[in-house]
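Here it is: the structure, laid out below.
So, subunit A:
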Amino acid sequence: MTGVTLEKAVKKYGETRVIHDVDLTVEDGEFCVFVGPSGCGKSTLLRMIAGLEATTAGTIRIGARDVTRAEPADRGVAMVFQTYALYPHMTVAENMGFGLKMTGHPKAEIDAKVREASRILKLDALLDRKPKALSGGQRQRVAIGRAIVRGPAVFLFDEPLSNLDAELRVDMRVEIARLHKEIGATMIYVTHDQTEAMTLADRIVVLRAGRVEQVGAPMDLYRDPDNRFVAGFIGSPSMNFLDARVTDGAVEIPALERRVEVAASLPPEGTAIVAGLRPEHLVLEPGGTLEVDLAEALGGVSYAHLAGPDGARLVVEDRGDRRAAEGERVSVTFEPRRLYLFDRETGLRIR
Partner candidate 1 sequence: QDESLSGTLTIFSDMSNPAPRAVMEDMAARFDEMHPDLEVELTIIEREAYKTQIRNFLTANPPDVANWYAANRMRPYIEAGLFEDVSDLWAEPEIAENLASTKSALTVDDKQWGVPYTYYQWGVFYRADIYEEHGLEEPADWEGLKSNCQTLLDAGTKCFAIGTKFLWTAGGWFDYINMRTNGYDFHMQLTNGQVPWTDERVRTTFANWRELIDMGAFIDNHQSYSWQEALPFMVNGDAAAYLMGNFAVAPMREAGLTDDQLGFYQFPLIDPDLPMAEDAPTDTFHIPSGAENKEAARAFLRFVVSPENQTLINGGDALGQLPVNAASEVDEDKFLEEGFEMLSANAPGGIAQFFDRDAPAEMASVAMEGFQEFMVFPDNLDDILGRLEQARQRIY
Partner candidate 2 sequence: MFPRPIETQPRAAQLTYQAMIPLALVLWLLPLLAVAVFSVKPDADFTTGNYWAWPSRFAGLENYGKVFLESDMPRYLLNSVLITVPTVLGAVALSCMTGFALGVYKFRGNLLIFFMFVAGNFVPFQILMVPVRDLTLELGLYNTKAGLVLFHVAFQTGFCTLFMRNFIRALPVELIEAARVEGVAEWRIFWFVVLPLMKPAIAALSVLIFTFVWNDYFWAVVLTQGAESQPVTAGITSFNAQYRAAYHLMSAGSIVAALPPVAMFFLMQRHFIAGLTLGAVK
């Protein structure tokens, strides 16, 4: 059992608390992705698990073992850094074998493990090169190889792909997914890239200002967000949020001139709430009160930015061959089951 458990984990820098009582369980063999806006504490949390930052309060367990005060070296974790952190003066093979060598493993064993890792990552041809002579993607593979070699129970990744260009990023993403399938270790992965989070994760942890907002499988977060923050954060382009009101047991959305009957347990009559609609769930109809402010054609898909007479703004995904032109007046429709409702104050989902 080598899952990771955090219990009321707290991190303070001086007097500022950057991680607030985080409780989290990552199952053995799970691929867990931390997402959240910049500065929310993703890296900090990851580094606390690695032992690179001291934990101010709370407990961190890896498997059954309490590692809260353990040295990084003693936690059985491996970490892959955003900047790869390869030792520039060592060859690929030396980089990968360094940890084992330093902890006194026999040479034959090291060689075997390095060969195994380089096979998995297709690095065989590069073993004698220095990192300088590698491309970004290859470097990242070596960094991962270095982690694999030590056979850790838990892998930690801190935005490992963000220094790669778009194309390579896609390739490496696929590679990491394959790797997880192959070695099956627990992995915790920090990213701010939607696509990575959605495609890689078994479970996504959404963080905000040092707190866990929601934890769940990617499509669950997409389909069933707990609150406005998660709804807005997952999915691209973001969900549109519109002012709405409860009238006659239904939801009225003035900007769209629509009343929708919903199955949710609505708050009292007249309460102002927030309606959420994803761009991909909206359909444009010619004629209406909304004006197409900007139409961004990306080829297969266009995004129409609409402005309502009362200042409401929303983005609609537009596909097919006939697309809305800028300045056109339109209206939008949607299936009622696609409507999300949120409390205006707390942002909590109204289900």
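As a convention for this text, a contact is a pair of C-beta atoms (placed from the backbone, for glycine too) under 8 Å apart; a residue touches a chain by one contact, two chains touch by 3 or more; residues count from 1.
If you want to know what made the cut, all candidates are chains of the complex that A comes from, given by their letters.
On a predicted model such as this, the values are computed, not experimentally measured, just so you know.
Participant: Of the candidates 1 or 2, report the single one touching subunit A in this complex.
Facilitator: Every other option belongs but stays apart; subunit A touches 2.
Participant: Using the touch rule from the top, collect the residues of subunit A that touch candidate 2 in their complex.
Facilitator: On the subunit A side, the touching residues are 50-52, 71-74, 77-79, 81-85, 87-89, 98-99, 102-103, 146, 150.
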